[in-house]
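One protein chain omitted, others in place.
After this line comes chain A, so read on.
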Amino acid sequence: MLRGYAAFVYLFLYAPIALIVLFSFNSGNNASDFQGFAFSWYVKAANNKLMLGALKNSLVVAATSATLATVMGTMAALALQGVRGPLRTIFDGLTYVAIMVPGIVIGIATLIALVTTFDAANALIAGIWPGEAPPKLGLGYGSIIAAHTLFAMALVIVIVRARIAGMDRSLIEASADLYADPVATFRQVTLPQLMPGIVAGFLLSFTFSFDDFVIAFFVAGSQQTLPIYVFSSIRRGVTPEINAIGTAVMLFSLTALITAQVLLRRGRKPAG
């Protein structure tokens, strides 16, 4: 009985996704009537200039925000090592809150914060700018990257912290005992030990940013990322082309997620 129930749960979960994948290979141009197997929609999607522009934007935003989040998050996780007592509890709490807050709240909050800051900054710049047309700060690439970095950084902190906690402290002492100064120890022991966590953090940040619609939708301004493009296309009706794009994105994200999981699991494997 339970087994049948479980089967149903998975059917409900994956049937829509399976349908999307199936219809991306539809030779006809109807999203609900399968007429034959073809790659034509993939070819069409690959030649869609608008889609390619949005894809490029998404890749740039994801790569930049994931890199920033990984560097800053790892540094924060290392710095938090030295923090003890109530201060540490507060930082830990804030990190988890940042992950749990719904995307829509982050989106609105970031939008309001950015717009308010830009207004104030633009007024200030206009006041001191010597030329005719002062540069104006506005929503766009920068604001999506900033918002994604913020969220992904919390993700990286949590992952790298777990890795640090699982690390054998005596390795650091062994390195010092073998004449390596603190910088050399960090480079030769700490960093390699944390690397699986850091890379996993990067991959998760990347997929999060690449897949994110809600936050990007609020702060993107006139820029389009791939999820925003897909969303706006759907308003003109679902074509197998959207299915093809969705399938490709899914495959890409899945690969990154599985890689991250493999790395995290390998990180947990005891050394002895």
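Everything that follows uses one rule, which is that contacts are C-beta pairs under 8 Å (C-beta built on N, C-alpha and C of every residue); 3 or more make two chains touch, one makes a residue touch a chain; residues count from 1.
Basically, contacts and distances are computed from a predicted model.
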item	value
Absent chain [UniProt protein name; select from "UbiE/COQ5 family methlytransferase", "A circularly permuted ATPgrasp domain containing protein", "Spermidine/putrescine import ATP-binding protein PotA" or "Carbon-monoxide dehydrogenase large subunit"]	"Spermidine/putrescine import ATP-binding protein PotA"
Touching the absent chain when the full complex is considered, from A:L80, A:I164 or A:V189	A:V189
Selected residue (touches chain absent from view) among A:A76, A:A176 or A:V199	A:A176
Interface residues of chain A (partner: the chain not displayed)	168, 170-171, 173-181, 184-185, 188-189, 192-193, 270-272
